[in-house]
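The complex appears here without one of its protein chains, the remainder shown in place.
Going by the order they are written in, the chains are A, B, C and D; count residues from 1 in each one.
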Amino acid sequence: MSISSLEPLVAIDRLTKRYPAAAGFGKPKAWVNAVNGVSFNIRSGETLGLVGESGCGKSTTGQLLARLMEPTSGSIRFRGRELTTLRGREIREMRKHIQLIFQDPYASLNPRHTIGSILEEPLRVHRSGSLAERRQQARDMLETVGLDRSYASRYPHELSGGQRQRIGIARALMLRPSFVVADEPVSALDVSVQSQILNLLKELQRHFALTTLFVSHDLNVVQYMSDRVAVMYLGTLVELAPAEALFRGAVHPYTRALLSAIPSVRDGERRERIVLRGEVPSPLHPPAGCPFHTRCPQAAAECALVLPDWKPVGLDHYARCLLI
Amino acid sequence: MTRNRNVHLLVGGALIGAMLALMLVSWLYVPYDVNSMNPAGRFLAPGAKHLLGTDNFGRDILSRVMTASRTAFQVGFLTVLIGAAGGLLVGAAAGYVGGWLDEALMRLMDAMMAFPGLLLALMLVAVFQPNLTNTIVAIGLMAVPGFARIVRSGFVQYKEMDFVKAARGIGAGPLSIVFRHIFPNILSPFIVAATMSFSGAILAEAGLSYLGLGIQPPDPSWGRMLNEAQSYIAKAPWYTLAPGLMITMTVLGFNLLGDGLRDWNDPKR
Amino acid sequence: MTYAWRRAFTLVLTVLLVLMMTFAVFRIIPGNPALTILGMEADEAQVAALEAKLGTDRPLGEQFASWLGGVVSGDLGESLKFSRPVGELILDRLPVTASLAVLSMAITIVIAVPLGIAAAKSQRRASGWWISLLSQLGLAVPSFWLGILLVLLFALTFHWFPAGGYVRWSESPLEALRSLFLPALAVAIPQVAVVVRYLRTTMLEQLKQDYVRTGYSKGLKEQAVLYKHVLKNALIPVVTVMGMIFADVLGGSLVVEQVFALPGLGRLLVSSIGARDFPLVQGMILFTAVTVIAINFAVDMLYRVLDPRIRLK
Amino acid sequence: MARGKETPLLRLDELHIELPTRQGMRAVLEGVSLSVGRGEIVGIVGESGCGKSITAQAVMGLLPAGARIAGGAIDYAGAELTRLSPEAMRRLRGREIAMVFQDPMTSLNPVFTVGEQLMEGPRLHLAMSRKDAYNHSIGMLEKVGLARAEQLMREYPHRLSGGMRQRVMIAMALACRPKLLIADEPTTALDVTVQAQILELLRDLNRTEGTSVLLISHDLGVISEMCSRVSVMYAGQVAETAPAAELFRSPAHPYTAGLLRSIPSPDKRNEALYAIPGRVPPPEERSGGCPFAARCDRAVAACSGVRPASRLIADRHEVRCLLAEEGRPFVREYQLA
Partner (left out) sequence: ACGSGGPAKTPATGAEAAKEPIQGGSVVVAVPQDPDYLDPHLAVASGTQEMMFNVFEGLLKPNEKGELQPAVAQEYKVSPDGLTYTFTLRDGVKFHNGKTVAAEDVKFSYERLMGKETGKPLSSAFANVEAVDTPDAKTVTVKLKKNDVSFMSNFTAAILPKGYDNQNKAPIGTGPFKFVEFQPNQKLVIEKNKDYYVKGVPYLDKVEFRIMPDAEASLLALKSGDIDMYPRIGNERIAELGDQFRYVEGMQNMVQLMTMNIARKPFDDPRVRQAINYAVDTDEIIKVVADGKGTKLGSNMSPVMQKYFQEGLESTYNVNVDKAKSLLAEAGLKDGFSTTISVPSNYKFHVDTAQVIAQQLAKVGITAKIEMVEWAVWLDRIYKGRDYDMTIIGLTGKLDPHEVLVRYASDYKSNFYNYNNPEYDKLIKAAQVELDDAKRAQLYKDAQKLLTKDAVAVYIMDPNFTVAMKKELDGYKLYPIYVQDMSTIHRVK
């Protein structure tokens, strides 16, 4: 899919989220810096991939965008409108336009509601259509995501993982949003099911003209789905580039290590493996300076001191590393 | 896999069913007038005329036990209703809103827990009357903190679950989230707590009767009968047996029923 | 404000709230302490003299305020009925109630832990069902019945234990233990039901965990896996329940105290309420509230010992 | 790598296993045959629910309660494991055969220190004293590449990152120098960079200690990079077994081929991914025929009637497909690379 417009649909600026982590008695609270001053734009119609290690803050970023939690600071603009200051009714109104597909197809469906009621709920909440219309739309949507209409009367636990994920996607699309955050929609699924869901997502993106933030830790998948890719490490973005450029010539040492570590069945694709040493630092105590310096094979002394600024390294390609 | 669970539901259901049947019958028919005394027929052992014998006033124990089952169920249902409704309200508010409201409400609940139920009962009786309603209100109020805690911990646990987030994500309002999404999921512990407090209420009524606060004589109540019968354990052991077994069977029945319902309510089973 | 301070502050508020509630109730309920102490035979002069002496002729608010003032300086006041310091009276009863609580807790653990494990292990067999039925029965039987049954059986038939009364630990530890054993058992039996039920659930929950498999895969014996690995995890939530039970028993268990004629806190509370002994009631409620809080705190601490996940550095 | 002639360390022969369900016993393994040679790394791939973990559990003697071995044999170094007494089996576990599980987050007991858990094995099987076990464990931690071993011994699992935990798990499994290590999806829960570290470690151990490894994964990439031989499982059966290179180059079973085709790759960005149609038939829907028949685009009428037997179609390459021999040409059409 090509980038249809350079106009950003979503613009986030220095978004930060800290979670409180209670410490022992008498001590002040500790903070988990889940997202640390992240800024990027998503252009209308594009798919932005967001990759990174587990716990680096991908889901937090996604949920902040979907306004499922309050950011600690920073701004989110959607079609030029500031979302962080919205309250109550306004937020609920806004939800028609921004939807989230959850990572876990098991946990995100209420085990006690039928599929039909799960799909109708968004319409009911926004008082759209009559009862019969809602039923109709829900059933239509089931077909759109490749399921039989009869599934409407089933319960989530009666469905397979792939089917549940289809429901999750269907629910997100019920309100015809223009922007969807897909938080690892396939990582809980099997290889063969995964490809079905990816196909479906691509199909739906086209069909509904969706702009997507596609979160994943599987680089193969991100590469397949995204127009541009943002790489995250310990709550910070480290590289942002068009997908092809990134996979061809990643600049940041972390991205390079990440790419090299992808196991592949194709001998030809195997790269020189960069095996990192050490462990991912805890977000409770993120290292000073460049967050990656503790594991970086090329780290220099000054990496421990300053967080480097963004540097353009190619067309639409930016990285944050002192060594480039 | 579900065999034992069904047994819980089955046995519990059967016990409660029998009790309820006894209660229903009591409206249509009791062998004798509950309060009519017979000085000539005191302490009659169970026999053809009096199936469960007679008490110290020569009243028919079966009739009294049957009639008392109404009060028992009334006390049970209403106190659970008060406790559960209050607990749901407080627990949901504390758990869902969180912050200072949570703190304030939960401390209030702590205070209520530390407060002797007897004093509360005495107060209600002093302000109003020592009757059934006040007994029920007192026991019901004392049950609120227990429910509130369960509901609150459920809310704290489920508030951050993906499916609740998903509901918020589609714009569902707080009421819908509380009642449609979270509450059905904490129904299981809630049911267990409800059955436990049902049985607790029956025992508490007995305890309050013991102190003269519950149902007023001559109206029969299981607790009161049990207390009165204590004096005649050797002379008329059947007297204590009747209400004692009723209480035991009802409480056991409800506890088993609660366990059974919990398992039955589990969608994954 | 740090966490500990905030917590301490809210705790004080909680206690104050309970005391105010008691105060309010005392304002409402009828009954005159002097009259109650003296009974029907007293004449006016005696009642008036006693009221003056007790200070109950002052407004209740004033009595409350001066009592509260005393509490701040560590004086719980003097019981109207027994004309002895409240603190002393409570401390007098505490050994009975505390022994009862500790002993019943010990009995509960000794019975409930193996039963809970057995119930979890035999979840799908008839034996599991019987265990749960029996323990539930323990909960369903009215406690005076239970007490009387124990006395009939162990005191009157077998003569193993005394039927009632209390021997001080200082007099004869063995006799004290004997006099407390039956009541402790009567307190413990319903608790066993509760603990077995909880433990069974948490054990089943824990048995599903992956680390159980890890244990077996190391070649550990079943006993080692169950009693070491699973039990410690399963006990963590049970500790809360046991804490609640313990706090409850420490508040006094009226029926058992009555059946076994034990001078415990439960009887003291009821008799002090009956006598409208305001300082004593307030003192006991203060004690109960503080006990509950202390036990919650202890449970928190125990949690930290049992569950390292809570022990953040 | 070991040659196939000598007797393998582990050999599963037509293993049938049934598990209890509400509807009664249900077959989950329907004739699984595979082998692991001494010093060899053998992989098992297949989608979720096809029976990979059950296979591993059967070898460990840790089948879920109520499971029944309905047929077949598990031969470990000459001993028939299905006939071993529970006690004998227990002594084998951890000592001869060890296992690393999928989820490092939950596979360690949260309430005991790493040291406590590490020392259990050696103390039990090697009858070491506490002190010896302690030193031994420190050695193991260092061997799996964990620095500050002494300090780590006193830590509780929740304080470690996923990668560290998984290494602790590996250290624990290797503590008694088992001859066979079963790794059931050891890296599924980990990130690629950490996964790379762990796989590197396993490979290293195999090289230096000669430990045989049975590696279970649904990630074809991982399998392809690690294993010398691969068994592909589908619906409780082994569909295909072949040396890794050959399997990925020229899969003989349509299912294997389908799996390989559905891996996303950048060059397919603008086309739809291949997806195997349909779904795995649940056991109650499995009829007499080939379980893959309904999804197979090459299936012939016979496929749904006869359950194919496993045949050797090349050196050490076995396939369970009626079309296997004549199918070789069509498989070439999808050849990769």
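Everything that follows uses one rule, which is that contacts are C-beta pairs under 8 Å (C-beta built on N, C-alpha and C of every residue); 3 or more make two chains touch, one makes a residue touch a chain.
These numbers were taken from a predicted model, which means no experiment stands behind them.
Trainee: Would you mind listing the shown chains in contact with the chain that isn't displayed?
Mentor: Counted over the whole complex, the chain not pictured touches B, C.
Trainee: One chain is left out of this view; which of C:Val151, C:Leu231, C:Ala247 or C:Val292 touches it in the full complex?
Mentor: Checking each option in C:Val151, C:Leu231, C:Ala247 or C:Val292, the one touching the absent chain turns out to be C:Val151.
Trainee: Among C:Thr22, C:Thr201, C:Gln258 or C:Gln282, exactly one should touch the missing chain; which is it?
Mentor: Touches the omitted chain: C:Gln258.
Trainee: Who touches the missing chain here, C:Leu89, C:Leu139, C:Val196 or C:Val299?
Mentor: Of the candidates C:Leu89, C:Leu139, C:Val196 or C:Val299, C:Leu89 is in touch with the missing chain.
Trainee: Write the list of chain C residues that the hidden chain touches.
Mentor: With respect to the unshown chain, the touching residues of chain C are 29-32, 35-46, 48-50, 81-84, 89, 92-93, 144, 148, 151-152, 155-156, 159, 162-166, 258-261, 263, 267-268, 271, 274-276.
Trainee: So that we can see where the missing chain sits, which residues of chain B does it touch?
Mentor: Answer for chain B: residues 35-37, 39, 42, 56-58, 122, 125-126, 129-130, 211-213, 216-218, 228, 230-235 touch the chain left out.
Throughout what follows, only the chains that are shown with their structure count from here on.
Trainee: For chain B, which other chain has the most distant CA centre?
Mentor: The most distant chain relative to chain B turns out to be D.
Trainee: What are the residues of chain B that contact at least two other chains?
Mentor: Where chain B meets two or more other chains at a single residue, that happens at 1.
Trainee: Send over the residues of chain D in touch with two or more other chains.
Mentor: Chain D, residues with two or more chain partners: not present.
Trainee: Residue numbers of chain C touching chain D in their complex, please.
Mentor: 209-211, 213-221, 224, 229, 232-233, 236, 306-309, 311
Trainee: Quick one: which bits of chain D touch chain C in the complex? Just the residue numbers, please.
Mentor: Against chain C, the touching part of chain D is residues 60, 62, 90-95, 98-99, 101, 103, 106-113, 117, 120-121, 124-125, 156, 158, 169, 172-173.
Trainee: Which residues, counting only chain D, touch chain A once they are in their complex?
Mentor: 47-48, 161-164, 190-197, 199-200, 218-222, 224-225, 248, 258-260, 262-266, 268-269, 272-276, 279, 336-337
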